[in-house]
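I have a structure I would like to understand better, so I am pasting it below and will then ask my questions one at a time.
The other protein chains are all here in position, but one chain of the complex has been omitted.
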Amino acid sequence: MRSLLNAWSWLFLLLILGFFEIYAQTQTASTFLFRVYNLQSISVAASQILLLALGLTLVIVAGHIDLSIAFSTGFAAVVMALIIRAAGADAGWLVVLLAMGAGLLAAGLVGLVNGWLVALLNVPSFIGTLGTYGIARGAALIVAGGATVSIRNDHARAFGNGHVLGLPIPLVTAAILALICHYLLKHTKFGAHTYALGANRASVERAGVNVKKHLVLLFLLSAVTAGIGGLIYTSRFSAGAANAGEPILLYAVAAVFIGGASLTGGQGTITGTVIGAFIIAVIQFGLVFCGLPPYWQFVAVGLVIIVAVLVDQSKHHIVGGGS
Amino acid sequence: MRSLLNAWSWLFLLLILGFFEIYAQTQTASTFLFRVYNLQSISVAASQILLLALGLTLVIVAGHIDLSIAFSTGFAAVVMALIIRAAGADAGWLVVLLAMGAGLLAAGLVGLVNGWLVALLNVPSFIGTLGTYGIARGAALIVAGGATVSIRNDHARAFGNGHVLGLPIPLVTAAILALICHYLLKHTKFGAHTYALGANRASVERAGVNVKKHLVLLFLLSAVTAGIGGLIYTSRFSAGAANAGEPILLYAVAAVFIGGASLTGGQGTITGTVIGAFIIAVIQFGLVFCGLPPYWQFVAVGLVIIVAVLVDQSKHHIVGGGS
Amino acid sequence: MAEDRRLRKRFGGNEAVRDVSFEVNAGECVVLAGDNGAGKSTVIKMISGVYQPTAGKVWMNGELLTGKTPEAVRSAGIETIYQDLALADNLDPGLNLYLGRERTRRVLGLPFLDRKTMREDAVKVMKGLGIVVPDPAAPVREMSGGQRQAIAIARAIHWQAGLVIMDEPTAALGVPEQREVMALIERLKSKGVGIILISHNLPDIFAAADRIIVLARGIVAGERRPAETNDEEIVRMMMGATL
Amino acid sequence: MAEDRRLRKRFGGNEAVRDVSFEVNAGECVVLAGDNGAGKSTVIKMISGVYQPTAGKVWMNGELLTGKTPEAVRSAGIETIYQDLALADNLDPGLNLYLGRERTRRVLGLPFLDRKTMREDAVKVMKGLGIVVPDPAAPVREMSGGQRQAIAIARAIHWQAGLVIMDEPTAALGVPEQREVMALIERLKSKGVGIILISHNLPDIFAAADRIIVLARGIVAGERRPAETNDEEIVRMMMGATL
Partner (left out) sequence: EEDFTIALVPGLTTDAFYITMNRGAQAAAEALGITVDFQGAEEFDPVLQTPVLDAVIGRGPDAILIAPTDSTQMIEPLRRAADAGIPVITVDTFIDDGKYQDGGGDGDFPLSYIASDNIGGGRMAARHMAEEIGGKGKVYVSNVRPGISTTDQREEGFKAEMAENYPDIEVLETQYNENDASLAASQFQAVLARNPDIAGVFGANLFSALGAGNGVESASKAEDVTVIAFDAPSSIVNNISSGLVDAAIAQHPAEIGYYGVMTAYAALTGQSVPISIGTGFTVINAENVEDDDIAKFIYAE
């Protein structure tokens, strides 16, 4: 029973896909779903959202939020790009890997600061990470000298735009991270404590769990997955931009909430977030594909988000629960 | 004791003001604080933030959030501008008032939809208002034809840029609304229920309060105060922009949280929010006044936000509380 | 006065309550007894409007209550002390006492919450239960288990109710306070108020009850007058279905 | 074995506990009795590390516990049943039972939570307390008051603790379950486990206690062996300071 809960969201995703397929068949006599190109574009867009949303899911399940990921992404992207550029045009694989490592370190630093603020200084996470949002943004812009740091490196470009077994590398990366996060949240002690933390912090503390350490790890995780998003960004676009993550932040948060999480914590799953990210990516692609005028797209995206959650709500009425 | 709680935030605000005053005295041999001009500029900027933050405070105290205010503001601004423009260049006071009424109606509509979604359909407020965010945005842009609706009307302009008893009208408006919201939250049944709702929804429901109606009113209030922000915007800039509220949303939310509210609800005051908005407006003005380079401003704003909350935290250690 | 007919509640696959029917007369105290998980709290939540019954009906003085909100049920004259207390942890005892029916005073024609009077009333009512609160302006989050329970009790008895439902009202109370509550029940009965009491304390059950209805695994295992039965029989009826 | 010396706790202006000192020996059950708000829960929270005492010290087997986290106290062998239960409402009984010490099994070398075993264990331990849970995979949010309390008890007794602290463990339990808990306390004592019990139920207090320490308004009003005293004296000591 319980494992079927997500079935409704899947169903909704299939429904939108079906809608676009019918549109394509009847209106343009082509196909929406059965074209590798469409699927690849959608999945790469979903991946970029997911890289911000995955770690964030755990943070939200624990009853917190992390706004700074918007610029952890940018910080990592800029640091990676700067190092590759410093190494010159024909820097090898090793340099690229090193640059990626440095980018992750930069993002990790933001995560540690968040953890320190929230866990040790008891700053509410919304405002603490809003603070580091500003700081990471400033830091990324200062490091980048204000502009986008463009690079020319075939290794990095191959990584961002290449394929593994026919699948785009951003998708593969997001999929691996999704599996890791799913494992962490669903199958480990760490995950169980994360859920408990979202429901009742006292329960976890009194059970003898080191909650402060746990919180630091959560914020580190969310900064690092966002940082990986930055590495993918720099590789895809051959440029590190300080504001690489900012425009996707809202979509990432939306994906987590569409996936069943709640502001008060204690709820949410990685599967849900993945479906949420794909719902967003599919409608964004599909509405352009249908040629809906841009302003109507805002309206349509808003409507679909609401309907996605309404569909998700209805399961509760069927599966049970009081009042 | 309890009424002194806010003293720390006041103190912090005074501290920043003091800092800028010392800077002004020593570095520029002028004054920061004792110039009507500076105070007016800061207070108008704070007012524009407050108009989004006031209603939002009640929503957040009740344990919800309203993202759609970003575009309730814009929707109201655009509707007001369109009507004034339709009435021609020399439209009188009555037309301006009518246009304002229509703008408020437009914003109120968004609020009603939010209330309906959250209260009656049980959509989580984050995602429900994210949906109406998209819808209101699309609606405002469609109505405005995509661009900013400029007007030429001396009455509107006088309203947005005029003074009453030497005080800028936006400030007076925000002050009146702050008083009303403070009264509502602190001194009425409605306010008591709002706090209780944020702590424990069941307590209010079982006490026999119509929670659904209460939620609808809350979202209506937040949409309408944001809408008033839109009217002020159109009057100040002689232009109704669909995205008038969007860049301010984050600052508005920050003001509420700096003011002592929490993601989980049940906490927060209007006084706190007012101080929060002024802290933000003062540092934004002050940092430019000090000539801090722009990227460093991002960093500094982030730091000040964090410190503001840390200062607020420290009160808990002094006044008491367990663990 | 109040009557419940064939109440039934299903949670997902679990049928917590089946075919529970009973009635309460004015001035009568009916005890709902039963083992843990027997369905007692579920029954009273169906009466007070918190849960909608899967089937069955509730009447109060001839008026159908089923399908009504907790709001409507409360204004029909039914007050409830819930097992989880249902307090607003961030408010003081005064506001919790008056939650939904706050007292206001007018200043310049505008109504202002009269926090002071409400606080004083709370202190008074709780004193009647034998409870002293050190700081009546503190939120109830900072109160001890018994103090919190006393606030929940105070809230239910402070109003002129026709029927008071009490779900384990003395669980967290000290000895003298328990005695106060038992005395209180007698006082309410003598005023003609009907009472539904849930308790695991056999002496209390026998002292307060006019009738004892025993639930076991969601069904009524039997109904007895205290004079006709004894501890052992009641416990056997409770266990009957659980063993 | 465990010793508390001159514990004191101040909340803002309210001194909830003053100069409370006592010790617990292995295999001994010390009952903390006292009226509502006397400071019992505050004392045990200072022992278990949830509150830091304003003054005073706690030792366990010669090791200083004051200033340690609940984590460290728990691994020093002290298990606590809190009055508010401290359950994670969104997890099932199995995960609550094992919270902080979850069981895992390895799949391809990776540890996976062993939900099934934990659930089965929870069902088993609760059955030992006389409680049957209809759906062991449901979150504890959906359990009855007594079922929830049984989970909290199960969590504390499932581990090899040297000292078990119980804050009103039977408040929500049915009659047979209360008897199980009393029997359990005897079993623990016979295994050499020290027990601190808080209870408002006089028969239980006299049945379980080796020593009764009465708190009144935050100070120790007296200490008695059950054989040396009676109900009336204990109640008088509790009230002594409240009247």
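Some points to look at:
Going by the order they are written in, the chains are A, B, C and D; count residues from 1 in each one.
Simple rule for what comes next: a residue touches a chain if its C-beta (ideal position, glycine included) is under 8 Å from a C-beta of that chain, and two chains touch if they have at least 3 such contacts.
Just so we're clear, the structure is a prediction, and the values are computed from it rather than from any experiment.
For the chain missing from the display, the contacting residue among B:N122, B:N161 or B:T264 is B:N161, taking the whole complex into account. Shown as candidates are B:L105, B:A147 or B:L179; the residue that touches the absent chain is B:A147. Contact with the chain that does not appear here is found for just one residue of A:L141, A:I258 or A:V274, A:L141. Residue positions on subunit B in contact with the hidden chain: 28, 30, 32, 35, 37-38, 40-42, 44-45, 48, 141, 144-152, 161, 168, 233, 236-239, 241-244, 246-248, 281, 284-291, 293-295, 297, in rising order. Looking at subunit A, the residues touching the absent chain are 28, 30, 35, 37-38, 41, 44-45, 48, 141, 146-148, 150, 152, 157, 160-161, 233, 236-239, 241-248, 281, 284-289, 291, 293-295, 298.
Just so it is clear, only the chains that are shown with their structure count from here on.
Of all chains, B has its CA centroid at the greatest distance from the CA centroid of subunit D. Each chain gets one centre point, the mean of its Cα atoms, and the points for subunit A and subunit C are 48 Å apart.
Subunit C has residues 11-13, 50, 84 in contact with two or more other chains. With touch defined as above, residues shared between interfaces to two or more other chains in subunit A number as follows: 205.
Taken in their complex, subunit A has these residues touching subunit D: 2, 183, 186-189, 191-193, 195-196, 198-200, 202-210, 266-267. Here subunit D touches subunit A in the complex through residues 48, 50, 69-71, 73-75, 80, 82, 84, 86-91, 95-96, 99-102, 104, 110-113, 137, 155, going by the rule given at the top.
Listing the residues of subunit D that touch subunit C in their complex gives 11-14, 16, 34-38, 41, 83-84, 131-135, 138, 142-147, 150, 168, 171-178, 200, 202, 235, 238-239, 242.
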